[in-house]
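Shown here: the complex without one of its protein chains, the others still in place.
Labels run A, B and C following the written order; every chain starts at residue 1.
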Amino acid sequence: MTYFHHISPIRFEGADSQTPLAFRHYDAKRVVLGKSMAEHLRLAACYWHSFVWPGADMFGAGTFERPWQQSGDPMAQARAKADAAFDFFVRLGVPFYTFHDTDVAPEGANLAEYSSHVGAMVDVLEAKQAETGMKLLWGTANLFSHPRYAAGAASSPQPEVFAYAAAQVRQAMNATKRLGGANYVLWGGREGYDTLLNTDLRRERTQLGRFFQMVVEHKHRIGFAGTLLIEPKPQEPTKHQYDYDSATVYGFLKDFGLENEVKVNLEANHATLAGHSFQHEVATAISLGIFGSIDANRGDPQNGWDTDQFPNSVEELTLVMYDILKAGGFTTGGFNFDTKVRRQSNTAADLFHGHIGAIDALALALDRAAEMIKHDALAAFKADRYIGWEADFGRRILGGEYTLDTLADEAIRGDLRPNHVSGQQEWLENLVNRYIYR
Amino acid sequence: MTYFHHISPIRFEGADSQTPLAFRHYDAKRVVLGKSMAEHLRLAACYWHSFVWPGADMFGAGTFERPWQQSGDPMAQARAKADAAFDFFVRLGVPFYTFHDTDVAPEGANLAEYSSHVGAMVDVLEAKQAETGMKLLWGTANLFSHPRYAAGAASSPQPEVFAYAAAQVRQAMNATKRLGGANYVLWGGREGYDTLLNTDLRRERTQLGRFFQMVVEHKHRIGFAGTLLIEPKPQEPTKHQYDYDSATVYGFLKDFGLENEVKVNLEANHATLAGHSFQHEVATAISLGIFGSIDANRGDPQNGWDTDQFPNSVEELTLVMYDILKAGGFTTGGFNFDTKVRRQSNTAADLFHGHIGAIDALALALDRAAEMIKHDALAAFKADRYIGWEADFGRRILGGEYTLDTLADEAIRGDLRPNHVSGQQEWLENLVNRYIYR
Amino acid sequence: MTYFHHISPIRFEGADSQTPLAFRHYDAKRVVLGKSMAEHLRLAACYWHSFVWPGADMFGAGTFERPWQQSGDPMAQARAKADAAFDFFVRLGVPFYTFHDTDVAPEGANLAEYSSHVGAMVDVLEAKQAETGMKLLWGTANLFSHPRYAAGAASSPQPEVFAYAAAQVRQAMNATKRLGGANYVLWGGREGYDTLLNTDLRRERTQLGRFFQMVVEHKHRIGFAGTLLIEPKPQEPTKHQYDYDSATVYGFLKDFGLENEVKVNLEANHATLAGHSFQHEVATAISLGIFGSIDANRGDPQNGWDTDQFPNSVEELTLVMYDILKAGGFTTGGFNFDTKVRRQSNTAADLFHGHIGAIDALALALDRAAEMIKHDALAAFKADRYIGWEADFGRRILGGEYTLDTLADEAIRGDLRPNHVSGQQEWLENLVNRYIYR
Partner (left out) sequence: MTYFHHISPIRFEGADSQTPLAFRHYDAKRVVLGKSMAEHLRLAACYWHSFVWPGADMFGAGTFERPWQQSGDPMAQARAKADAAFDFFVRLGVPFYTFHDTDVAPEGANLAEYSSHVGAMVDVLEAKQAETGMKLLWGTANLFSHPRYAAGAASSPQPEVFAYAAAQVRQAMNATKRLGGANYVLWGGREGYDTLLNTDLRRERTQLGRFFQMVVEHKHRIGFAGTLLIEPKPQEPTKHQYDYDSATVYGFLKDFGLENEVKVNLEANHATLAGHSFQHEVATAISLGIFGSIDANRGDPQNGWDTDQFPNSVEELTLVMYDILKAGGFTTGGFNFDTKVRRQSNTAADLFHGHIGAIDALALALDRAAEMIKHDALAAFKADRYIGWEADFGRRILGGEYTLDTLADEAIRGDLRPNHVSGQQEWLENLVNRYIYR
């Protein structure tokens, strides 16, 4: 009898369903713009928040009573955790899952133990995947929880820590490849600083650059076909993290010649902590050609830390979905629920409610965004707004036919007196609401 | 009889001076670390906030009674303003000033009038400079106040607006060259967006890139020897500005091949609006090799807009100064007071108090930072902290001698178990206070 | 031919309407929970942002071309403005409007002129109201734009400024009474401080308290039947405003014995600037018994100033509406659009788009909230959650039957070991979305 035995597999029942635990909008096989909802969304549940975190916060102990988190033999617990996790994934009905190395296997006392543990658990996961049909969206290595990483991993002041991290990443990448992972994620959880007083920014950035180059080289060496993803976050637990946001990551990638090798895994709550809207980060990554995948969650607009709540704003998600669809949709990426139930939500059912609501919100957003694209009033508006840049004068400017001098001369000669043309923001906002509230 | 006639030239009188308007710490000729204070700080006062702004805010009318802001013939006013400004600069005793084109000359009805006005006023400024010995730290063009720029200048949806901006920048660059300006600044006051709904990020970024390439080409063509500077700001008045912060600007410069041509003019208040400390932005720009100049001001930690207050925290400025000194000090840059007195501070004396306090704070910071460098405990600490990277193992890692595989193997073979070493943040903070509060 | 002559009166056309300027959801006469939509929402348009503001911001000149804002005789302009405003109100089809004294009449050179101007314009407004059927939701006095109020009005260091403010408020209250206003609003636009260094908090708070007491006494003396409303705002343009938020205002009212005389006019953007959600401020005011009216707008989550945008989040508004309906709905209050179009939205149509979208969003929110109340799952959940407080033990605790000692003794004697019960936040959030996305 499993932890989730009392929860029936979640089914699509339509908007009017009165079943507490059912999908109202996510119909995996329903075709939207030529692909099924499942293919569009590529949903993933995570190990980290849902199976490792005990419901503790900085001011209080864990409130959950997950059997696999009780004391006992670490490997036995890891197996029990895998049982529970896959039981959950299957009942929920998402096609993908994600994990950190130390989510699935005990850390051990040293690298030898670590390797042995991870190796054994990869066997377990492989069997679970075969048994259930679950697929791996991405794997990653936890380079931030152990005290050795208190001052960073690749950016640590100690090369031995860098080397330890390299061993973990090698193992995690190899595991991801073996499990058929679609991507491999690098999150620099403590790659940043607590104070500039003890930090050499240039040196640490160089270390990071070298680390990522080694990772890229390894990917090609082992023939990993997935995408490498950096996950930007501006701060927390560090005062400042090097992978602040998409634009910062882009400059870093350019500097180390990695802009064609690495993309970004964007998290909604990280975007807002960085002072951006979620849509901004998605649109920016797309415009820079580095959009990869999404950690779908939300923050609290009044709280200044990573609350990792389940996304539930269809209004916000529709615009994000619109941008993703316009960019061609995910390739290897997907929507991973890097989300945790609130500490007060301590039951097994709460874990389902969180995921179900988020999945339905994404399904609604997909549906609305698809409608927006069918009659693409926004695209038409933009085409009209920038029309001058498609005409002769605009093309010649961007084509390099003018110098500052010749263009200035032409502006004076032509006595240009351009008038401002309304940006019609309010009308466009209303238009979007028309699609959302049909 | 001038507006400031009742204010005697400001002199250095030492810390115990009881004179209300005197320098207590800024002794222009005092030599610190081999250079005079004046040479280190390269202080500049600005036209914009001190002579153009009438003391208005979004909720109220101007409170100042500057005679040159009253109604009348625009060119006569411009001349009166120049008289007042240079009178102020000289009485204050700073060596440099800064301006936007439309600060010094009336905008006019079209580019022909604009050119004529700016041309006439450059003659005036040139004569003023000759007469007073004042020098120009930088010039710039105002591409954000006129309604035509409501949707941006180089990033405008209308190529005619781009062309108008080109004409202004050409004129402002030429004026800056003729006046011997040490730098030319580009601030993208509205180069950003109000809503993503009507904005094509990729297109606008491409426009901006082309604009800056034209500016660089023009600089070389006219033989302008100064430095080109971009001034990052994250937002306001736009929702989001493309030049968000130093790291964002760096990625942009790399993309358009401009990273060796353009540096940054950093403003303290812009740094904090972007979610960074002032020191962070300075340290980041230095680490990326794009540090140029400073707009010395401060924001209010509780207010979310650009308050542009006079800097007065010696604690904050000392760390910034330490980083600048360690990086070799300014070359063409300097400390420009992009600052405004509070709307309630409506007298001529208030304008002096603001500048004097800021200058004394910078002088104190210079003095403290120089002491820090004489016995450079911070540098010694860092050298010790990263010592492993200077030893064999670290050098070989960064030198490219390891792949992820060989490094991981070595970590396992050596059974590496690195322990965390204290970062000693509290001790370092205390050490800094020892220098500041000798 | 009026400024808005090309805009046809806005009509309800239903969700599928293709008319650009039409209501899709606001059907004034449609009955919801026993009252018409118009009676529920009590919509008001404002003079201030829509007819007085020229589209200027701190970095640029006005972009609008409203004829009544051009230079000319102030009283003639005021009349033209009234013509345009009422033409707009009527075409839009809202039942109420709101104004500051100096929105509708020129300030004049002194109080005598001011009184004469306001008096004349009240005649105009009275005639307009009679002619159009428009009603006044509230009037107020502008005590923050003129330089005399730079340091506050009632909290000014100068009693003469207090007296000047008293004269304006008397006139504005009397005008509001004569025009049948449903409320009178007091917004302390500069009742706060720029720096604590020159501010005596206790003294200024005492002045404010006395001022409000005088206002309350005047209300009763003249027999004004409407509600007095304080509008909380935390900051901007001041560093800190005394009426920070609802909870702060409540403490102030208690201190001066005004808690039964004055309520609050809550603005969404002020709530978020104060670090609260909009719903928080509404729920707090209701729980304290001081809820009065709403300035319906929104801020930008990434911008730290009062953007005063048109509300368009049905998700946010539905929860606010739910709370208001549960509290019995508005009595004298209503939804006033204290909103401005973006500076780039410079056409007459933009002004309509902004209002129409906001009205439709409120209508949708009303519709969804009403559904929530019909099957009030939230109320049922809360009733169940707090059920222990309705049972004997809870009632006796709150009824004062226990001291700390006797209660502690009973807890020990009974060996109480209460377990945490899930708060089911995720389920509740999903439930709300079920109502919003039927």
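Keep this in mind: a contact is a pair of C-beta atoms (placed from the backbone, for glycine too) under 8 Å apart; a residue touches a chain by one contact, two chains touch by 3 or more.
Computed from a predicted model, the values in this text were never measured in an experiment.
J.: Specify the residue from the set B:Ser8, B:Ser36, B:Thr132 or B:Ser422 that touches the hidden chain.
T.: In the full complex, the listed residue that touches the missing chain is B:Ser422.
J.: In the full complex, which of C:Ala28, C:Ala150, C:Ala268 or C:Leu362 touches the chain missing from this view?
T.: Once the missing chain is taken into account, the touching residue is C:Ala150.
J.: Among the options A:Ala85, A:Leu137 or A:Ala151, which residue touches the chain absent from this view?
T.: Selected residue, touching the omitted chain: A:Ala151.
J.: Extract the touching residues of subunit A with respect to the undisplayed chain.
T.: Contacting residues on subunit A, toward the hidden partner: 55, 57-63, 144-147, 149-151, 189-190, 194-195, 235-237, 239-240, 273, 300, 302-306, 342-344, 346.
J.: Using the touch rule from the top, list residues of subunit C that touch the missing partner.
T.: 110-112, 115, 147-148, 150-151, 157-164, 166-167, 169-171, 173, 194-203, 205-207, 210, 214-215, 217-218, 221, 234-235, 240, 244-245, 247-248, 250-252, 254-255, 274-277, 279-280, 283-284, 286-288, 319, 378, 381-382, 385-386, 388-389, 391, 393-394, 397-398, 400, 402-405, 407-408, 410-412, 415-421, 423-425, 428-429, 432
J.: So which bits of subunit B touch the chain we can't see?
T.: Subunit B touches the missing chain through residues 15, 20, 24-25, 63, 272, 275-277, 280, 301-302, 310, 312-315, 341-342, 344-347, 349-350, 353-354, 356-357, 360-361, 364, 420, 422-427, 429-430, 433-434, 436-438.
Criterion: only the chains that are shown with their structure count from here on.
J.: Most remote chain relative to subunit B, going by C-alpha centroids?
T.: Chain C.
J.: Between subunit B and subunit C, what's the gap in Å when you average each chain's C-alpha atoms?
T.: Going by mean C-alpha positions, subunit B sits 40 Å from subunit C.
J.: Just curious, how far off is subunit B from subunit A if you go by their C-alpha centres, in Å?
T.: Centre separation, subunit A to subunit B: 36 Å.
J.: Which residue numbers or ranges of subunit A touch two or more of the other chains?
T.: Counting only residues that touch two or more other chains, subunit A contributes 275-277, 280, 420, 423-425, 429.
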